[in-house]
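All protein chains but one are shown in place.
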Amino acid sequence: MSRPKGERVVYLNGRYVPESQAMVPFRDRGFTRGDAVYDATRTFAHRIFRNKEHIDRLYRSLSYLQIDPGLTPVEMMQATVEVAARNTPLLAPDADYWIIQRVSRGLDAPDKAIWGQDGPTVIIECQPLPFRERAPLFRDGIKVFIPSVRRTPPECLSPRAKTQNYLNLILGDLEVRDRDPAAWPILLDMDGNLTEGRGANIFIVRDGVLLTPHERFVLPGISRQTVIEIAETLDLEFKEADIDLFDAYNADEAFITSTSFCVCPIQSINNVAVKSAVIPGPITSKIVEGYRQVVQHDFYGQYLSHLAVR
Amino acid sequence: MSRPKGERVVYLNGRYVPESQAMVPFRDRGFTRGDAVYDATRTFAHRIFRNKEHIDRLYRSLSYLQIDPGLTPVEMMQATVEVAARNTPLLAPDADYWIIQRVSRGLDAPDKAIWGQDGPTVIIECQPLPFRERAPLFRDGIKVFIPSVRRTPPECLSPRAKTQNYLNLILGDLEVRDRDPAAWPILLDMDGNLTEGRGANIFIVRDGVLLTPHERFVLPGISRQTVIEIAETLDLEFKEADIDLFDAYNADEAFITSTSFCVCPIQSINNVAVKSAVIPGPITSKIVEGYRQVVQHDFYGQYLSHLAVR
Amino acid sequence: MSRPKGERVVYLNGRYVPESQAMVPFRDRGFTRGDAVYDATRTFAHRIFRNKEHIDRLYRSLSYLQIDPGLTPVEMMQATVEVAARNTPLLAPDADYWIIQRVSRGLDAPDKAIWGQDGPTVIIECQPLPFRERAPLFRDGIKVFIPSVRRTPPECLSPRAKTQNYLNLILGDLEVRDRDPAAWPILLDMDGNLTEGRGANIFIVRDGVLLTPHERFVLPGISRQTVIEIAETLDLEFKEADIDLFDAYNADEAFITSTSFCVCPIQSINNVAVKSAVIPGPITSKIVEGYRQVVQHDFYGQYLSHLAVR
Amino acid sequence: MSRPKGERVVYLNGRYVPESQAMVPFRDRGFTRGDAVYDATRTFAHRIFRNKEHIDRLYRSLSYLQIDPGLTPVEMMQATVEVAARNTPLLAPDADYWIIQRVSRGLDAPDKAIWGQDGPTVIIECQPLPFRERAPLFRDGIKVFIPSVRRTPPECLSPRAKTQNYLNLILGDLEVRDRDPAAWPILLDMDGNLTEGRGANIFIVRDGVLLTPHERFVLPGISRQTVIEIAETLDLEFKEADIDLFDAYNADEAFITSTSFCVCPIQSINNVAVKSAVIPGPITSKIVEGYRQVVQHDFYGQYLSHLAVR
Amino acid sequence: MSRPKGERVVYLNGRYVPESQAMVPFRDRGFTRGDAVYDATRTFAHRIFRNKEHIDRLYRSLSYLQIDPGLTPVEMMQATVEVAARNTPLLAPDADYWIIQRVSRGLDAPDKAIWGQDGPTVIIECQPLPFRERAPLFRDGIKVFIPSVRRTPPECLSPRAKTQNYLNLILGDLEVRDRDPAAWPILLDMDGNLTEGRGANIFIVRDGVLLTPHERFVLPGISRQTVIEIAETLDLEFKEADIDLFDAYNADEAFITSTSFCVCPIQSINNVAVKSAVIPGPITSKIVEGYRQVVQHDFYGQYLSHLAVR
Partner (left out) sequence: MSRPKGERVVYLNGRYVPESQAMVPFRDRGFTRGDAVYDATRTFAHRIFRNKEHIDRLYRSLSYLQIDPGLTPVEMMQATVEVAARNTPLLAPDADYWIIQRVSRGLDAPDKAIWGQDGPTVIIECQPLPFRERAPLFRDGIKVFIPSVRRTPPECLSPRAKTQNYLNLILGDLEVRDRDPAAWPILLDMDGNLTEGRGANIFIVRDGVLLTPHERFVLPGISRQTVIEIAETLDLEFKEADIDLFDAYNADEAFITSTSFCVCPIQSINNVAVKSAVIPGPITSKIVEGYRQVVQHDFYGQYLSHLAVR
């Protein structure tokens, strides 16, 4: 994949600016306090996926934190389309984008005059998906490890809001990436149940039943929701559940879902291999196939096609 | 206080730039994830207070999050002195500064080339203290309210690290400021004990004993530490303790400490007045006097002098 | 509403006495320890609602606390009917009653001789419903606030027993009423989920689904049960759920249920307005209509009719 | 002990009335909600013990619940002395009294006119101490059992306030009294540490150190405080501590303190005998002796003198 | 029942040895650390019940603890059949066996040479069921008591693995057996919900609904599963639920299930009788009848037939 020429543009408070010029005042509350939310969809063969669902989720995060973005959901959606449109020409044919909206509460009162900015900071941006780095995960399955740090409980900050406060998840990352840079952390909740990792939901399969952690403790991913809908069309029993390490170590199959990953099989949890002899296992394979149809794109093949030639 | 002319400068990754030009890439991890720590001291009559203690605490926060600032503590301290020196001419005689160091983990790998920046983002900056807004609090005492949201527990993210992840405290702020913009939230921990508010520690006095929440659940404030040392010189019994609402509603006196406030009396907690008939009460007054001596500055009179003439 | 003349009567240990003469020994365990349970139904247009269900619930509370009321459920029900019958003539046409049974464990052994009373204390009484005070809540919706105090967990004292130990809920009331006397507290459980307020259950509507806290953490209200049954007849999806502040701040609609309120819309939770532009919202309105049919009485209009003329 | 003739009097809202006529409206919030606090001291040889300390504690309970008793502490103390004086003639020479103040929040607004009472309900009363029933406990030691129900946590209702909400402790009583009517329950807190039973604190002795649960989880008994002071005069190491069943099953000695018991040895905890071969053990005996001196009365001999002659 | 002559044999690491010669090195990790799992089925009229389900569960316990038994499930099943076959001749006609597999991690490295044993320790054994001791429980119902000790939470050691670490349950046993040797403990979980006792699951019936604790906190018994399947065939509503003492004290019926008990009625919980006037109650009786059919054996009559003649 050779990178097309030119620079991407970013929507920044109503203007479209070259990415390298998209800067924020260092006193923006998004920087000084992480006082911001975001959402991210992706493109499939250059088409935006479920833009509206992502925007709706963004506005739920905004409601939770009582941030007023100054745009209606429809305006936010239109600007998202525009950003995608302006940046698509820069994409290689086999590449795709994350498309991300970010809204911070903006500047505190004394800083507004300094930077001449009132109201929230709204950014819409694109980032190329890291196909090459992740391709081996689709071939071999992801190795998941459980760090010792626990996921922030909802009575302190709801994991359902997609905020720019990531230090809890980063602490989990630091424990796990230090062990294996390609591994993925899944944190436990305060009762010892699986929750989520940085930007990814987890599913396990046990005895033909598909299980995922309760929404209360995780970001309710759009891809997670897509998988739930696929399970229904496949007549596959599905349950939100408290899933602990006993379940994890006895999983027949397991996989990660996220906007960018879509569905990526898990090889092992704490180095205990899933029981399925093949990766992805039979049920995961059906989910992958269903996902391909929903997004009308062979995302799995796309990832594998980036496997480095040795 | 008329504001002196000219613009403050900010240390930004080794350069001194005018404040309004101190911008960070929107993809800085400090912005996208709050992946950053900071610390803040203040000046008293334009002299920096306990610079070394603050820098040491900054480096403990950095250790916890495994961020390498790229500067030694001594270099950080020297740059802090330089920033203060460059901005002091802009201060009115009766004004003073917060002086703040901020260190984010910087840019993710794919973004380094775009902004031509490798390594962490280091910022050192000044902000004038809000004497006028806070003057009434020194006259009347602060009204403290306890929000329903609980302080993030240490097994998720230690409150002892002064990070730029503030949403937990902001949720507390939103509950309390909505009721009274001048009120101050103090969050409870997961067991129902007082912890801290946004950037402030709390002390209460009961039966002649000075109590403050255990360090484990709060930022160990330098001002908090200063008060503990003053208590010792005053032969005042002091204990770190689990302090619940029974204690709070039976407090003889109570006060807030922070870098900027130093020591500010509390009028009431959840609208239950402290028992002392005068604000500040007798023991708080002794602490205030001790603090004046430590900082060699009448910070309390300075605040009161900004009371608006009606 | 002019109050009819005469004095209400109260059933007190087998006798019918004028209300003002219904006194209990100060050593009654109901007074010295709150060692008592109660239940309360109401009349609609002077007809008692679901007497049997309320009596059954009373006996479950009695079983939990191992208090023997000395009456069979049928006897208790008959005495309830009799109390209602004797007091109905005192009701204005547009007024209605709470009808309440109270059973305390009575006197400790040494006190029995002093007051010549053995066995439990059984009281059945009527109280006029406060239509006028509450009428504005039906017009504007209730403002709900979440206090910092948490609901007593079931392993200490089950909230499912309707006891005369109210201090936990009173602590919540004190926090919220101090802010706004017309506001209603809803306490969180030890995990940060909504439970109940003083004598009231809460429901929220999200994405067309009706949600209410799990029975384990609340009094299982008869009105709550009635609403659940109405939802079924309306083909409205209903779930008992862990409901946290993320749900609350994103609720499309919300309402309170209680014996006296029946169904009363909520305007806001922690001052975050429900998303519905009208109060009551469309689904709440359907529930209200269903409730009217179940009780064969326009309880909502009855409340609104008491709005004070200005 | 033959009971002297005549009837005791009770202070009831400013009047002194015969005990059997001391009644409260059944709608008193003390009855309908246990919305009341109390405190209790005792006499030693007809002299009141630490009246002021008990009244001070009563006012801390009142502050916590924001109940205004309408009397100053001095007035409350004087009325207590008066109640004791009026009732002392009824005491046998070898008998003594509990003297108890009770304050409820009184009547709700609609009920004030009915009973012609505004403001709180204040009661001061005497009860003869149950020497005969308890005498065997001083001879043999108390058998303590740990019920399954946990003590209400401070974030729901502080155990430090001596309230008339006793159902949590009554549930513990029911479990234990059912097994052995003379046994005493001690509940665990939410972390599995010993707290208190109905009106009694517990101490254990391990390796020469005296331990009692942290004040935060128990009523801070005046007798408990007296024992702590005695320990100091005896140069006995003392600590507030988290005490769990491992400590309990390895206690060398253990004892209960309460206003009426003063100090009563424990024989066993969950039927595991304390290690001391004699009851009371050597350190408990010293504490008992110290207590005798503080109260200037052989309370222990007084209890034993009531052992029934067989 | 006269005991047939001869000695039972035990499968021990591939050999069949007389029971009294089945010894393990004292340094076996099963002995020094309880580092072992087991499973147990029983015979009905000398036929093994659900051998495969039990072996599957054994292998889930092994997976959780990452112990490799060195045998495939089929081999384990065949050896089980062989052990049963060899020992059946020793059974009286009206007697039956537990058949138990035990797998420990074996010896630590330095001990392997000493005992000449590498790999795990695998034992398969039979034990006669205690019909006589338990017969009264089937006649009168079991008395269940709730000890103060809580069941180990899944984040420490999953109760779903059937391990040889029993001290948590033994602590519960000690509290309850001390009170009544025939009573059965059921421990609460960390939130105060019923879990299980030593080797037994509990069900309660309330308002016609069959409830049992969530699998997460208990061993998922094969008998428990059998009852769930029977409930389905009986069109009996069934739910896994959080069941607390309020439910327990209001249960219409309750029963224990275990491999050996199958289904045994409960008489009372903490001495509060179930509401059903007959033991077993009507729904329990239907379950018993269903169980008889599933196992094709009158297990209930078998137990009762061993009632001692007086």
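The letters A, B, C, D and E name the chains in turn, as written, and every chain counts its residues from 1.
Note that in this section contacts are C-beta pairs under 8 Å (C-beta built on N, C-alpha and C of every residue); 3 or more make two chains touch, one makes a residue touch a chain.
Note that the structure is a prediction, hence the values are computed from the model and not measured.
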| item | value |
| --- | --- |
| Among the chains presented, those that the missing one touches | A, B, D, E |
| Residue touching the undisplayed chain, where the options are E:30, E:213 or E:281 | E:30 |
| Residue of A:175, A:252 or A:298 touching the missing chain in the full complex | A:175 |
| Option touching the unshown chain, where B:158, B:212, B:226 or B:302 are the choices | B:158 |
| Which of E:69, E:120 or E:153 contacts the chain that the document leaves out | E:153 |
| Chain not shown: contacting residue from E:43, E:80, E:163 or E:259 | E:163 |
| Interface with the undisplayed chain - residues on chain D | 188, 191-192, 242, 244-246, 249-250, 272, 275 |
| Footprint left on chain A by the chain that the document does not show | 146-150, 171, 174-175, 178-179, 188, 192, 245, 270-271 |
| Missing-chain contacts mapped onto chain E | 10, 12, 19-20, 22-28, 30-36, 38, 65-66, 102, 104, 110, 114-115, 123, 125, 127-128, 130, 149-153, 155-157, 163-168, 170-171, 174, 190 |
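Basically, only the chains that are shown with their structure count from here on.
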| item | value |
| --- | --- |
| Partner chains that chain A and chain B have in common | C |
| C-D, A-B or B-C - pair sharing over half of the D-E contact pairs | B-C |
| For chain A paired with chain D, centre-to-centre distance based on mean C-alpha positions, whole Å | 58 |
| Computed distance of Cα centres, chain C from chain B, in Å | 45 |
| Residues of chain A touching at least two other chains | 66, 153, 155-156 |
| Chain-level touch network, classified as line, ring, star, complete or other | other |
| Chain-to-chain touches, reported pairwise for every pair that qualifies | A-B, A-C, A-E, B-C, B-D, C-D, C-E, D-E |
